[in-house]
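As you look at this complex, bear in mind that one protein chain is not there, while each of the others sits in place.
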Amino acid sequence: MMHSASRTTTLAVPRAMRRPRDRALHVPLVAVVLLASIAVAAPWLAPVPPNQIPSDGLITASSPTMAHPFGTDPLGRDVLSRVLYGARVSLGVGTLSVALAVGFGGVIGAVAGFMGGVVDTVLMRLVDVLLAIPRLLLLLVVTALWESLPLSGLIVLLGLTGWYDVARLVRADVRALCGRDFVAAARAAGASPARVLWRHLVPHLQPTLLVLGTLGLANAIVLEASLSFLGLGVQPPQASWGSILGDGYVPGGRRWWLTLFPGIAVVSSVLTCNALADALRRRFDGRQVGV
Amino acid sequence: MSATPLLSVRGLTRDFVQSRGWWRGSTQRVRAVADVSFDINAGETLALVGESGCGKTTTGRTILRLIEPTSGQITFDGDDLLALRGEALRARRRDLQIVFQDPWGSLNPRLTIGETVKEGLLVHRLASGRAADARVEELLREVGLRPEFARRYPHEFSGGQRQRIGIARALAVSPRFVVCDEPVSALDVSVQAQVINLLRDLQQRRGLSYLFIAHDLAVVAHMADRVAVMYLGRIVELAPRRALFAQPRMPYTQALVSAVPVPRPGGARSRILLLGDPPSPVNPPSGCGFHPRCFHPAKDERCRREVPVLEQKAPHHWVACHHAPVDAASPTPSLLP
Partner (left out) sequence: MTQPLLTVHDLRVTFETETGPARAVDSVSFTLHAGETLALVGESGCGKTLTALSVLQLLPDGGHLAPTSRITLRDQELTELAPGTLRGIRGREVAMIFQEPMAALNPVLRIGDQLAEVVRAHTEASRDEAWQRAVHMLERVGVPDAPLRARQYPHELSGGLCQRAMIAMALLLDPALVIADEPTTALDVTVQAQVLDVLRAQRERTGLALLLITHDLGVVAELASRVIVMYAGQVVEEAPVALLYDSPTHPYTAGLLAAVPTLDVERERLPDIPGTVPAATAWPAGCRFRDRCAHAWERCAIDAPALTQVAPAHRVRCHLVDEPERRRA
């Protein structure tokens, strides 16, 4: 509480003198765009339709050949095509559910942080209660009980169970921001609470939301894959990385191609998302004015 | 002095509630501002000085209702400020503005400075579109900045320039009263001088009244008409500038004045060294808040028990001390009306 706390920092290095920003953001960004492009372009990239069961030949899982570079699954369907189409499902479900989670959590958090008092307490205790319910267990139970879950249902489910952290962090950000002088200045200028919230607080939430979003996406991909692996998420015959993995599950590793290729897909997506989140965080740490 | 003061504050008090945890009793009231009263006339500068924890910043923000007072009365131009709500309060905000201490935190880094300065104009519907932009350019010129700066972002400016932007923002709505909350504390000496001069010029040109909050007495000596010294949330001395510096009557003021380093080798006046540190309002001493560190020869039991009231000890010179001398020529000691 000392006066003039911002007088000079001990290492009085002016802003212009800091290290140049490292280019770490470009690599994960390109990777993400690449993944998304592959998913979008699946119909053109896939050699055969993903659900096509061979009319001739054996209806059996076979290891990779020239005709089927990733092999076939137990129903004879081409795994490469299924992985490509699976990208659409996995990434699509992931992205949409995260968008829902971030949007919903962001609103709750902003309202709680801004209004404070009773509203804040009620909302945050609600979050506390919801956090006490293990997410995976809840998802397992709901998807198990729900007969033939549609994709949209899966998205909503993932979204509504994934907003708690966002709410908390956004609330913390908003509370910190509210104490800043420029917010007081806006109030002193006569700005209404709505204006203060929209014009002065929300723009500063971008970094947090972006980082949480990318991390959430990684998480959502894994969750969807887990559920589909158990047969509870994406329903057959629709391909998802998790379901391909599930189809391939045979103890002893005899059908290794059914594990390796979708596995690589999941791992690389998750790593890319995490790398992007990290790069974003580092980029924003340098830029943000101390939120 | 004009008949009615522009701003009149009576008995302003602000408590903060701190929860202390389950096993120490649930809450604790911290009195940041205690029974503060003063007047400011049109065109005048009243300085509020004190050290950390004395409540001067809280006082300034409370007057603007950026923080709500726990009790007290604030009258601005005849209107009861505390009775205003919602739209009426926002409309009144035109007349009372504030310049902040921290040049780095007081500007929204995501808005251009033009947008920041413009905000008041837009909110109060004083101008819009091209007219608003023109007004912004005028204001920037008035505070000594180039009008083209309106398109730039805060991080492109130095501390002194950012303070000027903050002043331009405050002036945009043509206020009559400005709270200057340590506006130069975070600035270098040469820049500080520039901003002090700017504030004085603006006051003369626009007839502004200032509540100038500072901890640096030397700066106050250049800005203030009258000075109020705060300690532990109370005003302990209030006097015209010259009288306060020449003849401080409250022991704390005396110590404060003597502690200011003089930029002249060997020029240090005999210094009063206080024992201990400025107390925190969380656990204030009983009676006179200053008594543990007071060096007055007549300090006694009364100082320990009774909180001294701000009384007039000389013409226009108010002191809160049981043992401060009263001038024979002054009117009978009375309380601030």
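When the chains are written out, they are named A and B in that same order, and each has its own residue count from 1.
One rule holds for everything that comes next: contacts are C-beta pairs under 8 Å (C-beta built on N, C-alpha and C of every residue); 3 or more make two chains touch, one makes a residue touch a chain.
In this text, all values refer to a predicted model and were calculated from it rather than measured experimentally.
Enquirer: Of the listed residues B:58, B:97 or B:192, which contacts the missing chain in the full complex?
Expert: Spelled out, the listed residue whose C-beta touches the missing chain is B:192.
Enquirer: Check each of B:30, B:127 or B:221 against the chain that is not shown and name the one that touches it.
Expert: B:221
Enquirer: Of B:11, B:43, B:147 or B:278, which sits in contact with the chain we cannot see?
Expert: B:278
Enquirer: By the contact criterion defined above, which parts of chain B meet the unshown chain? Give residue numbers in ascending order.
Expert: 51-52, 158-161, 188-194, 196-197, 200, 215-219, 221-222, 241, 245, 255-268, 271, 273-278, 280
Going forward, only the chains that are shown with their structure count from here on.
Enquirer: In their shared complex, at which residues does chain B touch chain A?
Expert: Result: residues 51-53, 61, 64, 66, 90-91, 93-94, 96-98, 100-111, 116, 119-120, 123-124, 155, 166, 169-170, 172-173, 182, 185-186, 215 of chain B touch chain A.
Enquirer: Of all residues in chain A, which touch chain B in the complex?
Expert: Per the touch definition, chain A meets chain B at residues 1-7, 15, 180-182, 184-192, 195, 199-200, 203-204, 289-290.
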